[in-house]
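What follows is a single structure, and I will ask about it in a moment.
One protein chain omitted, others in place.
Presenting chain A:
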Amino acid sequence: MKKNLFLFFLAFFAILTGCQNNESEFPSSDDPTVVVSTKEIYGAPSRKFEIKAALADDLGLKSVEIQIPELSLDKVISFATDPLLKSYDLSYFFEVPANRGTSESFKIKLTITDVSGNEVNEEINLRLDGEFAAPSITMITPKEGAVILLSTSNEMPVIFVVNDDSGIDYVQVKCDALGIDETVQLTGSPQSYTFNKTYTLPVTAADYVLTITAKDKFAIPNTGSLSVNIVATNEYPAIYLCDQPKGTNLTTDAVGVPMYFHEKNGQDFEFKYYADSDNKEIYFLGQESDFAPHCFGLNTSGELADDVNSSPIILPTKGYYVIKVNPNTLKYTATKYTPSSKVWANIANGLWHDDEALRRPFVSVCGGGIQGADWDTWTAWVQTGLHLANNPNNPYQLVGEYTLTGTMEATFTGQWWNPSWRLIKNGICTMSPGENGNAKYPAAAGVYKVVLDTELERVFITKK
C-alpha cells in the first residue's frame, strides 16, 4: 500500500512538474514603442505599398503582427531573443489585390509585443486612390539611335510630349556633353505638355546622350525619365534597306526591319536583298528606327535624294538583287543575280537519328525568349512547332511562326547544330562556323512571322 502511495505521489509531482506554466522567462519591462513614418499610406490595386515604422523596447522585442483582415494579411515577424533585439525598423511591403477598388480604404493594425509580454497597437490608414504612374514621355524627335549628318545640318530639334494624370510639375532636359540643363517649371499642373526646342551641335563628330526627366504633382511624387542616344557624324555609320511603306512603325519587329547592310567600304554600302514580288518599293534609311531624318528615295527627277518626302526606288521584278548605295554621292545601283548557295530543301521531312548516315536535316531553333525553345537541339527536334518549313516561292527561305515571350536570342539549328545559323547583331544570321556570340533582341510578347534567308544569311522576325 505504501508503495502504491509513493508511486501515486511520484506521478502527481511528475505531472505538476510537467504542467509548470510557460510564462515569460524575462523580467517585466516597459511597453514597447512604435513610431510610424506616416499615418496614411497611399496604395493602388496591383501595386505594392510600404509599411514603415520604428519599433523599440527597453528590454527586447518579441514580435510584430501586421493585419489587414479585408486584404487577407496577417503577418507575424518574430525576432530572435538571443541576443535580445531592442529596436527594429519595420519595412514591410504588401501588394494590394487587383480586384480592390481605388475608392476603398482600410486600417492597417500593428501589434508589437515585447519579450515580457507587453503589447501595444498602432493603426495606419491605407487609401487605394494613390497615383503612382510616372509621367509618360513620348519622343517625337530625335528617336533612339538617331543619326545627325553634320554635313547637312548641325541643328538638333528636340520635340517630345509628356502626359500624366495627376498633373506635371516640371520637365527637365539634360545633356552634359552639350551643356544642356534646362528645367521647365509648369504652372497649373497640366496633364499634357509638349517640349519643342532646337539646339545647335558642334561640327565635330560625337555621340550624345539626351536625358529627359518629368515629375508629377501627386502627394508622393512620381518621376519618369528617358534617355536617347544620338550620333552626330560626318559619315553614316550604317545604312538600312527598308521595304516598308513610309509611316510604318519600324520598332515593332524583333529582328531585321529595316535590313542592315551587307558590306561597307567608306560610304559605299552594299546590300543583298530578295524582292518577293515584282515592282518592290524600297528606301535607304540613315537610322534604324524611323524614316526621319534621313530617308533616301527618288526625287522628282528620278535621282537619289535624302528627303523624307522622296519616292520609293522600285525593283522591277521578283528575285535576288545586289544593291549598292553611297549616301554622300547619292548614287545607287540594283543588279539582279541568281544565288548559288546551298538549298536546304525538304527540311519538313527531317529526321533525328543517332546514326549520322540516316539523319535527314531539319531546321528548328534553340534559344531564349521563344516559347518551347531552349538550348538543347533535342528540344528543337521534339518541339515540332518550332520547325521551319521551306518557302514554296523561294528555295532559299525557311519560314515559320514563333511565339516570343520577351527579349529573344536564337540559333536556327538541325540535329547537333548541323546545320546551324547563329543570330548575331544587326539581324545577321551567320551560318556555322561563322561569328561567335548570340545577340539579344528586345521583343514584345506575341506571335511573330519568321523568315530565315539562307542566301542573305539574315532573319526577319516581324509581328504577325
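The rule is simple: a contact is a pair of C-beta atoms (placed from the backbone, for glycine too) under 8 Å apart; a residue touches a chain by one contact, two chains touch by 3 or more; residues count from 1.
By definition in this document, contacts and distances are computed from a predicted model.
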For the chain omitted from this view, which of "FAD-dependent oxidoreductase", "TonB-linked outer membrane protein, SusC/RagA family", "Amino acid ABC transporter substrate-binding protein" or "sn-glycerol-3-phosphate transport system permease protein UgpE" is its UniProt protein name? "TonB-linked outer membrane protein, SusC/RagA family"
Out of A:Lys39, A:Lys75 or A:Lys464, point to the residue that touches the absent chain in the complete complex. A:Lys75
Among the options A:Phe26, A:Tyr92 or A:Tyr170, the absent chain makes contact with A:Tyr92
Could you pull out which residues of chain A are in touch with the chain that's been left out? 48, 71-77, 91-94, 353, 355, 358, 382, 384, 432-433
